[in-house]
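Before we start, here is the structure in question, set down as structure tokens.
Only one protein chain is missing from this complex, and each of the others stays in its spot.
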Amino acid sequence: MKTARVPVPLLIPAILGLIFLILPLAGLLVRTPWATLFDRLAEPGVVEALRLSLITSTLATVVCLVLGVPLAWMLARVTFPGRRLVRALITVPLVLPPVVGGIALLLALGRRGIVGQWLDSTFGITLPFTTAGVVIAEAFVALPFLVIAVEGALRGADSRFEEAAATLGSTRWTTFTHVTLPLVAPGIAAGAVLCWARALGEFGATITFAGNYPGITQTMPLAVYQTMESGDLEGAVVLSLILLVVSVAILAGLRDRWLTTP
Amino acid sequence: MRALRLAAVGLTALVALTACGDSSDKSDTGNSAGGSVTVFAAASLTESFTTIGKSFETANPGTTVTFNFAGSSALATQINEGAPADVFASASPKNMAAVTGAGSPTTFVKNQLVIAVAKGNPKGLAALADLTKPDLKVALCAEAVPCGAAAKTALEASAVKVTPVTLEQDVKAALSKVKLGEVDAALVYRTDAKASASDVDAIEFPESAKAINDYPIIVLKDAENPTGAQKFIDYVLSADGIKVLTEAGFQAP
């Protein structure tokens, strides 16, 4: 009944857009060797890569939340000189090819990097080729998604609630934790989901900055790429499908729990 | 500078690749002398093939050569998925064999592994066994790519057990980790180390003889310009071509 009222100039591009998104997925499904799917899943390397992917992308999301929510708050609520510039800088990881992002991370946090050098000499910490390096690479690429989503949510939220809290004796910090955060919780959840999904699919920055070693830095996307590089296209398709199914299952589960609560 | 130049080459290749669809249409109308030859070549051939391509074009006026440089296995996948290529020059026979209906390729050069270290060899490495030193960070290529397969053969043949910190996806990536100082050493091809001689030193080791890499080249079955493709291969195998390749550090077969 309702679809009859959808204007054709909206309906046709909408359907084409959907097909455009689904078609490559269909391509993957067509090439999937279903018979060997479960055997692949049982391979220790696959489980290891999947586990590493889930752990690192979750940790990266936590890092993004800890750093990104305050950053979004600053952008949305505090007027400071150069705010427009900061907002533009935040989108840099979005436009930067991830591989370049990985090189940039090496130049900053690598063993010879401007900060990495000092980390190495002072604390003996080197980040490249470690699981922490994977988390950093993923967080770097995923952070803008969280900041942009949360800043949008903050701008959409009525800041007069914060004023009301202030008149009740609430400091800015308590207002943030007790009023602002609960108010924008759905926006933060949406941002975190985007951020997590981006971190889960991260490839370029990870392989460049953190390298590729099974069990330590080889996440699913790296495993997929390596499988494909070895000429095993079928294997790559299977691994991609596993990553896809697991992430869609997790997102669907979260959606029911978080995003539908009023 | 180098990265810029590489990017420029890549860009030109891309543009040429896009354009080549048009020019092959034109060749059907018969108004071109030699037409265009599309060459898919292993990343390690980037410098020498670019040079060879230029002199080939000079020697054959009217013929243009466009290159697509990438990891051999990626190229093999692209070819199997229908990418328009006339010539395939692989860094290993394995990837060549992966191309369906590749026929019988010709080995045109061989390449050998060296240990690439930072300029001046600060860790004082001298032999393959030195790679097992504790606290030494080593990058290898992933086994799936030819330099990784060669490294594995060499290490196994000499019973040296190295624990790398990373398995890089191609030889250039492994080399760049040395250049950036993120690793202390990497097993790379002599040619790649030579091309980056300003940044890295190459340490030769005798065990590399156990893992010599053959580079096969072939005219592809679906080539749109088989004549031009054969001419290009002949030129690579000519004295002029081999000279460019040996100067880059390759060994003649």
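All chains are identified by letter, namely A and B, in their written order; residue positions are counted from 1 within each chain.
Keep in mind that, in the parts below, a residue touches a chain if its C-beta (ideal position, glycine included) is under 8 Å from a C-beta of that chain, and two chains touch if they have at least 3 such contacts.
Here is the rule we go by: contacts and distances are computed from a predicted model.
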Tell me the UniProt name of the left-out chain, picking from "ABC transporter ATP-binding protein", "Roadblock/LAMTOR2 domain-containing protein", "NAD(P)/FAD-dependent oxidoreductase" or "Putative spermidine/putrescine transport system permease protein". "ABC transporter ATP-binding protein"
Shown chains in contact with the undisplayed one are A
So one chain is hidden, and I want to know which residue out of A:Leu127, A:Leu146 or A:Val179 touches that hidden chain in the complete assembly. A:Val179
Touch with the omitted chain, as defined above, among A:Ala166, A:Ile216 or A:Leu244: A:Ala166
For subunit A, residues in touch with the removed chain: 158, 160-161, 163-171, 174, 178-179, 182-183, 185
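Just so it is clear, only the chains that are shown with their structure count from here on.
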What's the distance between the Cα centroids of subunit A and subunit B, rounded to whole Å? 35
Complex contacts: residues of subunit B adjacent to subunit A: 71, 73-74, 76-77, 94-95, 98, 137, 139, 142-145, 164-169, 173, 177, 180-183
So in the complex, the part of subunit A that touches subunit B is made up of which residues? 103, 106-107, 110-112, 128-129, 207-208, 210-214, 217-218, 225-231, 233
